[in-house]
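Every protein chain except one is present and positioned as in the full complex.
Here the chain labels run A, B and C in written order, and each chain numbers its own residues starting at 1.
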Amino acid sequence: MNFFISVTAIPLATVILSLTKLKVEQLRLVVPVMSWLQLGVLTFLCLPALQSNHSFLTLSADFSIEKIGACFLLLTNFIAAASITHATCFFANEKLVGRGEDPQHEKLYYAACALFVTAMSFVFLSDNLGLLWVSIEATTLFSAALVYFSRDKHSLEATWKYLIICSVGIAFALLGIILIFASSQHGAIAGGSLSLRLLVNHANELQPKLLQFGYIFCLLGFGTKAGVFPLHTWLPDAHSEAPAPASALLSGALLNCALFAICRVTEIIQVSGHSFFATFLPITWGALTALAASFFLIHQIGIKRLWAYSSIENVGIMLVAIGLGSPPLFFFQALNHSLAKVALFLLSGNIIQSAGTKDLKHIRGILQVSPSWGITFAAAAAAVTGMPPFGSFVAEWMILSLCDDFVQRIAAGVLLFALALSFIAVSLHVGRILWGKPKHQTAVLPTFSSTLIPLLLCIFSLLAGITCLPTFFLDQP
Amino acid sequence: MATFEILAVLLGFLALALFLGHRKHLKPAIPASLTFLASLTAMASLILTWGHNFHWQTQAPFLLGVFPLTFEVDGLTRLYLLLLSTLICAVSVFSPGYISHIAAKTHAGQYWFCFWLFIVSMYAVVSSADAITFLVVWELMSLASIALVATDHSHQSVQKSAFIYLGATRVASAFLAGGFLWMHSVTGSWSFHDWRFDVESTYIPAFLILIGFCIKSGIWPFHIWLPYAHPSAPASVSAIMSGFMIKVSVYALIRILVFGALNSLWIIAIAFALAVISTFWGVLFALVQNDLKKLLAYSSIENIGLVVMAIALSLYARAHSLPTIADLAIIAAVFHSWNHGLLKCLLFLSTGAVDAQAHTRDLRSLGGLAKRMPWTMAFFFTGSFAICSIPPLNGFSSKWLLYESFFQNILLSPTAIEKGLSLAVICLLSAVGALAIAVFVKAMGVGFLGVARSKTAQRAQEAGLGVLVAQAALVILCVASGANSEFVSRLIAQSLTSSGLKVSYTISNGLPTGTVAILLSILAASIYVIFLKTSKVTRYRTWDCGFGSLTEKTQVSADSFAQPLARIFRPFLRYQNSAKFEGADRRHFPEEVTVETQIISILEKRVYLPALALFGGLAKLLSRLQAGSIHLYLLYVCATLCLLLILGMTL
Amino acid sequence: MMVTATEICVLTAALLACLIVGSLHLKVNLWLYALSTLFIALATAAAALEHSETGLIVIAILIALLKSIAIPKFFSWAIDKLHVYRDLGAIIAPPLAMHAAILLFALSFILTKEIPSPAGPGYGWFGAAGGISLVFTGLLLMLTRRLAISQIFGFLVIENGIYVFALTQTKGMPLMVEMGILLDVLVGVMVSGLLLFKIQKSFEHIDVGQLTQLKEP
Partner (left out) sequence: MTALLHWLTFLLSIIFIPVLTLGTIRKTKARLQNRIGPPICQPIYDLVKLARKGETISSTMSGLFRLSSLFVFADILVLAWLTPWLCFKPWAPHSNIFMVVYLFAFARMFTLLGSLDSGSAFGAFSASREATLSLLVEPAVLLALVALGIFFGSSDLRVIFSHTTNQTFIGSAIWIAAGLAIFFSSLVELSRMPVDDPTTHLELTMIHEAMILEASGRNLALIEFAHALKMSIFFGLASQCFLRAFPQFSTFNVYSQSGLNIVGILGLALFVGLLESLIVKLQWRKVPEFIAYILSLSLIASLAAIGAGVIK
């Protein structure tokens, strides 16, 4: 129980603080501190897992963590802390443009955010497939509150679609988990088990047919949550209607959770010896997703929708990494994507505030409005589209270089095409945003604090690309 | 280099980015002189370490993920790096005088940062020794150059050019990435040294690599980005882009395919065919351009075609064990890329000087600069003569090697078909040469001679000292390397040999370009002194058939000069004519008639625009999926479920 | 091969769920749902007796209380509050949809025929068929209804189906997981119920078929 308290104490404190009569201005000082503290606590907790390769660190009966999980946990909390820190500045500016009159909304936002992040943390901590499912479902519920933040018609529509489609999808994932549980009862483990570790250890004794269908349902379910084409339909809506820091969280952290679940399940199948299915399906589907998303990028109208589709594209790439059976690479790609995408969403928030519109047709000349925004924005866009020297280039390159047989080579070709297309499409939009003369009088003047977090994220992404940082979790050359 | 030094460099670059990012105004002399010193140092160290090969790779804290960055400087690399350093020296001397003319439109800090990034990545890309390093710095180079092309991004047309360039360059790197990855999975190595293209499994990656580099170097039919990108960039940038960046692809083709001993006849034939077409196509379209920079850009396409042609010939000859021809052709390729680098840089710099002074590059409003900018004219003319491969200048020396290798091919190659093909190429080359003369006579004659066609051209003055010195240095190099062509050829052969490709320069009696140069100048000087100088000269009007003085409107226009030639090539050169009549009674008594002719790029209209439309249409079709109805979305979930279940049942 | 009491209850529940598809009256839907869920609670109790597991008895009681009484009560209250009593139907007419649901009911027997049960071949077939059929019915319901509230019903039916599947195909899911799932469903229903009122307030209707503002151009 000790572990449980240490993980939940600070978020719960945040929730309580947010719901008391504390003034918003004070809360804005407290909440970021809390989130960074939480990151510290979790780092301390995961330290043993991080130091050793391949060994599980048991935390309690149904909770354990290993290296990649710990990496994901820290990444998620880091992203959350960054996003919340930026959010305080973002909401302060929101007042200047005449939105966000009710301080209660903002306080609720912080509370929901803390809960959301905790739920995501449990995704990585749980060793039990059932609990994994519960945590993921919980993330949906808490993040719905974030999507609904602006409380207008559009955000309502987005929230509804998000809730319904993800719930249906997640329900299928539950069915899949039940099937996997059923498969474990066929002689392998007495009474069956949902423990991931046990399942992986006894993978070849599981009932293959049940396992296969369980995998299919899990892929469908978690795939819906991860935004795999054509189940991605909720994603652009939710990402574009949520306030920018929340979009950043959804894209930079939530998608990783869903993919992490897929990764865990895939691992079981791949170990079980029936790996063709678990290799072929994610790879082809991932490549297809990336391809479709890159086409969606071409005629975009909303700045945040653009990044949402770019996230879908990256989800496709990560799915390929999962299919290739390389969780470290999956994490590497996720790390780079999260860093860059969060920077992009946060900056897009600034830009939307400054230009007063989300419409890509009307945002022009950001380089003239603020060179620091513009340069960081360009750098983050380059990072997210897999340009060197940012980490995503290395990650994508390593993923592509793993593709060896016929199907994989075709998938690699499709991915290369998708990457090229998405780079062209994204830079077309980014170029239009940055270049030219601004169309609107700016309401929000660029400040140092509004660039700080995105800039830091970009620098981290750069470091992931040009230093040996990835060797920490990548073991193969 | 140790860790801390790399760290310092990185931090320095980061700090520069932060510092320069906000500096809209900057005295150009400071960054320019820094650039000059740096490139001078580079040049000096390259020369001082002549003959030594260097190999260097990054150590633990600075890896690309898990891959080290590997760099290597050998003979061939050194040649190209020297060219780069030379060009940068010239451009940095040129810049202060030029930048001040575009200062209002550019963000100086960002410009210089991108410029430095561009330069550094070009140094790196040429010296990179493995595929990953290459691709990383290659992309950096592309990104930096895209930013530089969009220096004056307030214009829609510049943005459009930047986007076209961006698209082309990304497609190129996608092809390269595909080829590299494939080669890796065939050979299991990233190092260029380990790549051999002599077995069938390597042909497809070789083809991908070839196409990638063809796109980036502007070979037909992938050249369309080039006439957009070069004119949009500032002259100092297009000088480097045209002078060196497109040569990087040529260098890489030599480094990868020629050193890798590609022996697939099909790929060589494709490369050869594309090169031949682009040579012809480039010069043909250069003929009808009115923008001086566009004209130069098309001429670059022609010259890159020549270089790739030489490379293809070399590959062919090596695959058929005709070493003399292979050696000649590869020397021709390297030499010509050197020469073209110098020349194009010179011509772009001159054009930049004209642009800065006359505020236009349009041949339709230039003219009469000969009297106002005599030095610039002299440099431009020398460059033009050289690029038309007029002996004894350097353009001829390399083109002659190419001619000679085709000639030898006729003599030595075993079958009649190859002999005939070589003959056809010689024939085509001479036609292309004649066309090039027409192109540059048009550029020189209409741009510099006669009477000014516009007020701005009338007000032009001679460019500043730095601008002239930069050009003069390049001119001297052109003349020197032309006159010492034999020495340079031997140098190239030696450098190639030291890089691992056995090449010998076997021509016993070389070109007497030096003799011709000296003789020509002595003859000209003595005749001038003896005969012309003493002649009594009276100034009078141009012959006007007695009708009174001529105006600038009675001069030949750029279009009309090219018209007789363009008529011959009507199938390729399509004009679009539009006439506008204005006035009260427009039909019978038009007061003002404006006729505009525009050349249509068939390739763009027939191939690229439909292809883009196809992509756009596909995207539109796909976006109909996202129609907003939640029922539809749920249906997708059901459909996917069914599909997956069927897959699960059958597999 | 013998049919157990559990399976009979489950199949009844599945058939009752098919009937939901046939009616557009929300209250009728609600009643049918409550009845169907009650049968599932009964099935749970029967399973508890068959396998003599006391844990399942607790769950049966919880299901009966929460899912077949509390949730229908809540929605009944919501229907009165929103003044919406009839769905408009989407895509296909309700009777046809019901026929489709029954066909799917039949189809699920074919689909689950080969399902291996821990108890041996042939066992658990009807239970699995009932579960899958409920899932299909729920999906069908969501597809053929326009109102937000009906979509929640559909989701609840899917949830029931999955629960039935778990009940019949596995021996004893961990209790903690079961509780977690139940809790999640409850919270989910509450959240979506809350959203229901927000939709009514913002749009003055709860027809989600009309929520098509967010789309690609």
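Here is the rule we use: a residue touches a chain if its C-beta (ideal position, glycine included) is under 8 Å from a C-beta of that chain, and two chains touch if they have at least 3 such contacts.
These numbers were taken from a predicted model, which means no experiment stands behind them.
Note that the undisplayed chain, when the full complex is considered, contacts B. Among the residues B:Pro512, B:Pro590 or B:Gly628, only B:Pro512 touches the chain that is left out of the figure.
Considering the whole complex, the residue from B:Leu34, B:Leu411, B:Leu609 or B:Ala639 that touches the absent chain is B:Leu411. Only one of B:Ala60, B:Val199, B:Cys427 or B:Leu643 touches the chain withheld from this view, namely B:Cys427.
Residues 367-368, 370-371, 374, 377, 381, 385, 388-391, 396, 399-400, 403-404, 407, 410-411, 415-416, 419-420, 423, 426-428, 430-431, 433-435, 437-438, 440-441, 444-446, 449-451, 509-513, 515-516, 519-520, 523-524, 527-528, 531-532, 535-545, 550, 552, 554-556, 560-565, 568 are the ones on chain B that touch the missing chain.
We take it that only the chains that are shown with their structure count from here on.
For the pairs A-B and A-C, the larger set of C-beta contacts lies at A-B. Centre-to-centre separation of chain B and chain C, using mean CA positions: 68 Å.
Rounded to whole angstrom, the centroid-to-centroid distance between chain A and chain B, based on C-alpha atoms, equals 43 Å. Chain A and chain C have CA centres that are 31 Å apart. Across the assembly, chain A contributes residues 160-161, 164, 168, 236, 296, 299 that each touch 2 or more other chains. Among all residues of chain C, those that touch two or more other chains are 139, 142, 151, 208, 211, 213-214, 216-217.
Listed in rising order, the residues of chain B touching chain C in the complex are 623-631, 634-635, 637-638, 645. Touching chain A in their complex are the following residues of chain C: 114-116, 118, 135, 139, 142, 148, 151, 155, 158-159, 162, 165-166, 169-174, 176-177, 180-181, 183-184, 187-188, 191-192, 195, 198-199, 202-203, 208, 211, 213-214, 216-217. Those residues of chain A that touch chain C in the complex are listed here as 62, 128, 130-131, 133-134, 137-138, 140-141, 144, 148, 151-154, 156-161, 163-164, 167-168, 171, 174-175, 178-179, 181-182, 185-186, 191-192, 194, 207, 209-210, 236-237, 240-241, 296, 299, 301.
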